Structures are given as C-alpha cells and as structure tokens.
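Note that one protein chain of the assembly has been removed; the remaining protein chains are unaltered in position.
Letters A, B and C mark the chains in the order given here, with residues in each chain numbered from 1 onward.
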Amino acid sequence: MSRAGTAMANDPTREYFAGTDRDRAAFEAGIKLGSIVHQYVGSPLTSATAPSLEHAIEAATRVQPLVERVRVRIDTERMRIRGPYKYGVLTEDLLDVEVSVRVGNAQAVGALRYVPELDYPLMYLKEVA
Amino acid sequence: MSRAGTAMANDPTREYFAGTDRDRAAFEAGIKLGSIVHQYVGSPLTSATAPSLEHAIEAATRVQPLVERVRVRIDTERMRIRGPYKYGVLTEDLLDVEVSVRVGNAQAVGALRYVPELDYPLMYLKEVA
Amino acid sequence: MSRAGTAMANDPTREYFAGTDRDRAAFEAGIKLGSIVHQYVGSPLTSATAPSLEHAIEAATRVQPLVERVRVRIDTERMRIRGPYKYGVLTEDLLDVEVSVRVGNAQAVGALRYVPELDYPLMYLKEVA
Partner (left out) sequence: MSRAGTAMANDPTREYFAGTDRDRAAFEAGIKLGSIVHQYVGSPLTSATAPSLEHAIEAATRVQPLVERVRVRIDTERMRIRGPYKYGVLTEDLLDVEVSVRVGNAQAVGALRYVPELDYPLMYLKEVA
C-alpha cells in the first residue's frame, strides 16, 4: 500500500465522510480552489509583486489537507493597472491555478482559469479517478 | 427529465469537466465551503450582528452555480468577545454550514462544523449520490 | 463633557497612541474603509442579494471601535453580471461607503467611492475636525 493509502487508512476524519475516496478527492479539490479565490482576491498587485503572491498562495495551499501538488500563476498580461497610483488588484480572472489532491488511491486535479468563450473564471475538474 | 437535469444538459461548462455528475457535485460542494470560510473569516462580529452575516453568506452562496440549498449558522455561544471594545471576529470554528448542490441527477451535501474530538473545523461530505 | 468625551478619557488604548484625538479619528476612519474593502471584495453578488451584503457590512462596521455612523451602498447599476450562471462579484468600484468616527471631541468622516475622473475607487477624508 502506498504511503498516501496508509495515511488515509489512519485519517481520523474518515468516519465523518459519506461516499468514496474519489468523492472526497473531488470535494477537497473544490475546497482548495474556492479557498484560494476568496482569500486572495482583492490583494493589491503589480507585475513586480505577482511572483511573491503566487508563491505565498502555493505555500498556503500545500499545508492544507491531502494536497499533492499546486501551481498558481497570475496572468499579469490581463491585469489592469490604473488610477493615479498605478497598481492593480487580484481578480478571479487573473488566476490560473491547478491543484492535485490524493485520497487513498483516488486523485482529483482541480483547475481554475478564465475561459474567454464563457467570459467566466471557471473552476473545473481536470482529472478525477 | 427534471428541470435540474435539463439545466445541466444545456450547461456550457459541461465539456470542461472530467468525471461524472457525481464527481462534479462533490467538487462544487467543496468550492462553496472553501469560499465561505475564506471570504468571511475575519469579519467583526457580535451576537447582535451574527444574523445579518448569516443572511448575507446564505444569499451570496445561493447565487453560485448549482446550489440547491444552503444554511449558515454562527455559533455565538463559542464566540470570543474581548478587548476594550467588546466585539469578536468570525473564525472558522464558529461556522456551522450545510450546502446542497445538484448536478443533473447527482447531489452532494457538504458540511462545515467544528468537531471537538478533532479540535478542528472539518469540511466533509455529508451525503453524495 | 459629552459621553463620547468621557468614553475616550477612560479608553485604555489611549496611552498607546501618538498624536491628537483628531489624528486618531483620521486613522480610525482609514482602518474602517480598508477593512471593508479587503474583507468583502470577491463576495458573490446579484442585485437581489446586494441589500443583505450592505446590511451585513454596516453591522460589522458598527461594532468596531469609535464608529458613530456608517452607510454602505453597492452600486448594482455598475455591477457586471456575467458567465453561464449570471452573477457578479463585489469589486471596490461598486462600493459607496461613508463612515464617521468620533474620538473625544474630534471627528473624521471617511468615504470610499469610484471617481470616474481618476478611474479609481478613492478612499478620502470627507471631513475632519
């Protein structure tokens, strides 16, 4: 059994969950994306400061339950610098995130990116198994 | 076919999703809970103002994709009023949330509540099918 | 002496402050505006839910130190409803806020509103004395 499998077998939260490990993997991927958007949207931003925010969001996501891997990019090309003080703020549309969650032998990859065809920052399941 | 089923059949986001309607229902329930915690934690609070915040969080959650039902309670018994100005702030531990999401014929109910045995504000899948 | 004057005379935080009551009134008005923007921006929103959010923000602001009066309006005319699920989010540009703070005999009124000439959501001191 993999280390992840062992970890989950001992996970004291397990008894609270309905459904399968796969259900939980999808659920946890959703939590991470919802958390990122609503924690950091509104943060002041320039091209120069975007890397420090990307790094902080990645670090804060990795400490959360069951996260295997996370990548956060802020699309500074689409950022709107404005006003007399020439800075922008983080909006949902600027975020390009991918987060992978493992629960036992199940895995889910959640993604957030602005989809031009929908004019919407979509959170979706990119992989689940 | 139910109205929800019809709605999803026409949902233009559907093609972006891996997995089943059930996977997505679990994922969307996670998004809603992660969003609530990270949007509103830190909000100043007293027993008198808790109902207005509960109401605003419920309203903001209902406008999000695929939400069927949401209930938010702030446990003002556990709230910590302190300092010279006698108010508290919303913490994760005070939130008691249940949100139901429907995707086609699938449904997931996600919950957030402080679990004393774990000393942890747990987000979990209460139902999924 | 007014009740506000008496309250401040006994305020145990007073010894920590440099400057005058007027300085503090300006400072506290700034705190309240910065807090509002960064707590609630990103919250999901429609015209129908705006009143509940206005109400919750007002209530959360009133419990904070030294606030005399607060008014929050969300400009739903300027709100951008979009995407397949037809909702918006609170942005700084939608907020129209006025908050009055009293410290002893000093008072400051801070305001936040989108100023078209600057293309900027400006926080400014509307009155201070």
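By definition in this document, contacts are C-beta pairs under 8 Å (C-beta built on N, C-alpha and C of every residue); 3 or more make two chains touch, one makes a residue touch a chain.
Nothing here was measured: the structure is a model prediction, and the numbers come from that model.
Mapped onto chain B, the footprint of the missing chain covers residues 37-38, 41-42, 82-85, 89, 91-92, 118-120.
Listed for chain C, the residues touching the missing chain in the whole complex are 12-13, 16-19, 22-24, 26-39, 108-110, 115, 117-118, 120, 122-128. Those residues of chain A that touch the chain absent from the view are 11-13, 35, 39-40, 42-46, 48-49, 52-53, 55-56, 59-65, 84-85, 87.
The rule is simple: only the chains that are shown with their structure count from here on.
Of all residue numbers that take part in the contact between chain B and chain C, over half occur on both sides, making this a same-residue interface. Chain B has its Cα centroid nearest to the centroid of all protein Cα atoms in the structure. Between the Cα centres of chain A and chain C there is a gap of 30 Å. Centre-to-centre separation between chain A and chain B, using Cα means, comes to 17 Å. Taking each chain's centre as the mean of its C-alpha atoms, chain B lies 26 Å from chain C. Among all residues of chain A, those that touch two or more other chains are 37-38, 118, 120.
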